[in-house]
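Of the protein chains in this complex, one is absent; all others appear in place.
Up next, chain A:
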Amino acid sequence: MGLFQKLVSFLGVGRKEVNVLVVGLNNSGKSTVVNNFKSDDDKVTDIVPTVGFSVERFQKQNLAFTAFDMSGHGRYRDLWEHYYKDCHGIIFVIDSSDRLRLVVVKEELDLLLQHPDICQKKIPILFFANKMDCKEALSSVKIAAALGLDKIMDKPWHISASNALTGEGLQEGVEWLTQQIRELLSVKN
């Protein structure tokens, strides 16, 4: 039993769960994105930098999502790979205003795509070009080009520009992801 399943069963989650991994560099807005998906009662107003990871749950079109919000800090990025095995989808959040670290984003994405638990799987990846409201923000097209997303042939992927503070662009992205996961699950069954 993987760490992921252990956690899921520990939390008493039912079988219709799907697991998504939320990754990205620190300060890209992962926790803010995840916070936006939660129902209004669960939402937190103050988001502090995540240490290690945190587990969040939310519902979307009859699918119960368990989101693993990973810390993006350099020293915690090693943790990501332990969750690759058991996830149905990946949300990769990018701070589109952080031009300096776009190379770091590419490096981390390449490491993720080359990982043995990921490279064989047809796992959908949703990219959020977040912080689109910032004036230095790069467009999602430019980010897709900088990250070389067009070279991802064997996995469905999608990029949406987003503003996690207002929620703009998040719905569209998650609907795509939900659709992809649904298709994958129906193929398996």
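Just so it is clear, a contact is a pair of C-beta atoms (placed from the backbone, for glycine too) under 8 Å apart; a residue touches a chain by one contact, two chains touch by 3 or more; residues count from 1.
Definition applied: contacts and distances are computed from a predicted model.
Peer 1: According to its UniProt record, what is the protein name of the omitted chain, chosen from "Queuine tRNA-ribosyltransferase catalytic subunit 1", "Bardet-Biedl syndrome 1 protein homolog", "mRNA m(6)A methyltransferase" or "Ras-related protein Rab"?
Peer 2: Per the UniProt record, that chain is "Bardet-Biedl syndrome 1 protein homolog".
Peer 1: Touching the absent chain in the whole complex: find that residue among A:D42, A:E107 or A:D154.
Peer 2: Going through A:D42, A:E107 or A:D154 one by one, A:E107 is the residue touching the chain not shown.
Peer 1: Among A:K85, A:R99 or A:H115, which one is in touch with the chain left out?
Peer 2: A:R99
Peer 1: Touching the hidden chain in the full complex, which residues of chain A are there? Just list them.
Peer 2: Considering the whole complex, chain A reaches the absent chain at 25-27, 74-75, 77, 95, 98-104, 107-108, 111, 136.
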